[in-house]
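Up next is subunit A:
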Amino acid sequence: MSEAKDILVKFESVQKSYDGETLVVKDFNLEVARGEFVTMLGPSGSGKTTCLMMLAGFEPATHGEIYLDGVPINNVPPHKRGIGMVFQNYALFPHMTVAENLAFPLQVRGMSKSETAEKVLGALDMVRLGGFGDRRPAQLSGGQQQRVAVARALVFRPQLVLMDEPLGALDKNLREEMQYEIKHIHEELQVTMVYVTHDQSEALTMSNRIAVFDDGIVQQLAPPDELYEKPKNAFVAGFIGENNRLYGEVKSIDGDYCQVELEGGGGMVKALCVNVDGVGSRTTLSLRPERVTIGAAEGTSTNYLEGKVEELIYLGDHIRSRVSLSGISDFIVKVPNSHGHVHMKEGDVTKIGWEADDCRALDA
Partner candidate 1 sequence: MKKMLKYSALAVAGMAIAGMTTATQAGELNVVSWGGAYTTSQMKAYHQPYTKMTGTKINSIDYSGGLAEMRAQTESGNVTWDVVDVVIADAIVGCDEGMFRPINVDMELAKAPDGTAASKDFLDGTLQSECFVPLIIYSTVFAYRDDAWGGKKPTSMKDVFDLKNFPGKRTLQKSPQNNLEWALLADGVPLNKIYEVLDTDAGKDRAFAKLATIKDQVIWWTVGAVPPQLLADGEAVFGTGYNGRWFSAIAEEKQPFSMLWDGQVLDIDGYVVSAKGKNIEEAMKFLKFSTDTQRLADQAKYISYGPARKSSGPMVAKHAELGIEMGPHMPTKYADQGFLTDFKWWADNSDEMKERFAAWLLQ
Partner candidate 2 sequence: MAVDTANNGVVLAADGRPLKESLNRALRKNRMRALMLVAPLLIFVLFAFLIPIIDMTFRSVDNWHVGTLMPKTSAALANWDGKDFPEEPVYAALVADLQAGAKSREIGKVGTRLNYEKSGLRSMITSSARKSKRLKEGPYKAKVMKMHKKWRDLETWHVIKRNAAPYTIGYYLNAMDMKYDKTGEIVMQPENRRIYGKLFGRTFAISMAITIICVVLAYPISYLLATLPLRYSNLLMIFVLLPFWTSLLVRTTAWIAMLQSQGVLNDLFVFFGLVDDANRLQLIHNLTGTIIAMTHILLPFMVLPLYSVMKTIPPTYMRAALSLGANPFVAFVRVYMPQTLSGIGAGSVLVFILSIGYYITPALVGGTGGTLISNQIAYHMQSSLNWGLAGALGAMLLASVLALYFLYNKIVGIDNMRLG
């Protein structure tokens, strides 16, 4: 990240504890540039929602400082922060119509009636709910409620919008549709968004950058492609996308690469040395299923191992094969259903091969 970027949000060594004994957020640092879409991704209980609540002002930080547009905001109450927020269950006020919900933030800001009406109509159009102003939230479908919640968070033109698992309650198709819609709104309005989710595909689809949370710590902060292809540790590798793990001991390090002896008698393999403590330490090898070749011919890959095909699942665009090798039985290989791919049968014993660059040696 270059220094020239216009930083809107900054977390500086933020810690949070509820009970005074354990830290929910251990040492959180994050800078969000103006106009950026940053996602906090992690399993439940990892501290991502707590960070969002601290930014919104609903939870005080135990230690550290949060800046908004360069101003420390620890002592600014939530209603003076000017941050729009979309909640997990939308929190649309059930006793108000859709239009009244949208007008609420404008009314409390003392906006005139005519201007309010105009902005409400604009916001409804933006989320394609033009004729729905007089309905009650309960009369809308889940997706429509979701769009109203987004419109309400945006209608007063906040510089920052927070979203706390906003799509969690929707079914899969609707969720994907909404992902694109939110992404488009983001691009259109150039508003800064901080988004919390535990769904990695959602994070990958929408974000400029993703902060992966685990155990109160950011494990990795990176753009989606980097996160997928260059995970820094075993947690990130396992959390983002599908991932094969092989365990072993580092025998030697040679520049960017190292030799690893696999547990379970698989022999030596060569791997990209990313995050190991040195020779003799235990390591987890991370290997994406689509980067592995099955039935590899001698000389085409850096590493070869012999495996037995346990199960084949036909998935249309690819065939998913479960293979046992080096003492593990859940090694997954994705065989693309391309012209002339290798045909296997369950029970076949075959060579499994991959490149050293695709095999990352990470922390154990």
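How these were chosen: all candidates are chains of the complex that A comes from, given by their letters.
We take it that contacts are C-beta pairs under 8 Å (C-beta built on N, C-alpha and C of every residue); 3 or more make two chains touch, one makes a residue touch a chain; residues count from 1.
Keep in mind the model is a prediction, meaning the values are calculated, not measured.
Which member of 1 or 2 touches subunit A in this complex comes down to candidate 2.
The touching residues of subunit A, counted against candidate 2 in their complex, run 56-58, 77-79, 81-85, 87-89, 91, 93-95, 104-105, 108-109, 152-153, 156, 162.
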